[in-house]
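Of the protein chains in this complex, one is absent; all others appear in place.
Moving on, here comes chain A:
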């Protein structure tokens, strides 16, 4: 068995040395945004100091180097999820990727009488673009319902899906409950019943599980760089090549045209570049490339096994705290949702912060899940590759102290 180099990994993330309110930082909010290793931070500074130039246009050395770096990262990301280079589009976030699909594919290939299926566990980024499209196109939006243990009622999918279903858009891992959706089963049901497209929101999935878009046989897979130890403001939209070719660009402008005439129509270049108008976030792309390289060095499987063990430890530890209510299934990845008795998640989070423990509180941009569980909010502690047992112990001790304070 390979020993997981947790101390070395923690030393690669400089922010973990910080003190918050005189306590060592216990960062358990990685599902919102993961911290960055030195290689990601340093690569951005290095790029701006030594290599910066506009990409895809210049003929000079710096521009060529920048372009090469950007395209190397595209290939690295393609390899990371077993796609081809032409299928990787740089966007700014998961949210932008979903909006791109809704506005490009949705506005052109969905018509009155069609329907789209999402699920009750989606976060707002995978609900609102489809609500807006449904209103605009006068189509029906169905959702796969949640069950009390925080999984989806997959049996309902067969009833919902029909030959007018144009899209099934579903998260890989719930950002509130940590539920891993059985994508293989879901996609196989969908493929048997209709020729619907399948979009996987991988915002939480990509960081905790090995993703192979070909094995999955999804049409789109989208994720954000900042949750996978990369910079903010960079995201990825994977789309099957034939599909991307059919889709028109959404945000249009410079950098994506073959020819522009003021009299005749504009013609666009091929995907993926036709979806990347304007100047891209080059340093973000380079940083994301380094984040992927860092993950590859540690090994996705190693990270997964380590996080799995740590999650078991976390659940066992939290279960010992009186009145703590856990939400979600017994098997979960990366995320633990809970409430501390009757106490509001805001109070719990505010007080934990005083002990240097950072968690997320509130509705987590997934109000339908809160409505399902009939709570105004939840506390969410999320794990990452750099989280250790001491973090979990500090959370548990903090929660016991917080409960004591709130029970006064």
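Please note the rule applied: a residue touches a chain if its C-beta (ideal position, glycine included) is under 8 Å from a C-beta of that chain, and two chains touch if they have at least 3 such contacts; residues count from 1.
Just so it is clear, contacts and distances are computed from a predicted model.
Peer 1: Which one, "Penicillin-binding protein 2", "SufE family protein", "Bacterial membrane flanked domain protein" or "Helix-turn-helix transcriptional regulator", is the UniProt name for the chain you do not see?
Peer 2: Options "Penicillin-binding protein 2", "SufE family protein", "Bacterial membrane flanked domain protein" or "Helix-turn-helix transcriptional regulator" considered; the missing chain's recorded name is "SufE family protein".
Peer 1: Thinking of the whole complex, not just what is shown, which of A:46, A:246 or A:344 touches the missing chain?
Peer 2: Considering the complete complex, A:344 is the one touching the chain left out.
Peer 1: Among A:328, A:356 or A:377, which one touches the chain that has been omitted from the display?
Peer 2: If we include the chain that is not displayed, A:377 is the one touching it.
Peer 1: Quick one: say which of A:39, A:252 or A:406 touches the chain that got left out.
Peer 2: From the options A:39, A:252 or A:406, the contact with the absent chain belongs to A:406.
Peer 1: Please identify, in ascending order, the residues of chain A that touch the omitted chain?
Peer 2: Missing-chain contacts on chain A: residues 21, 343-347, 350-351, 354, 361-362, 376-377, 401, 405-406, 408.
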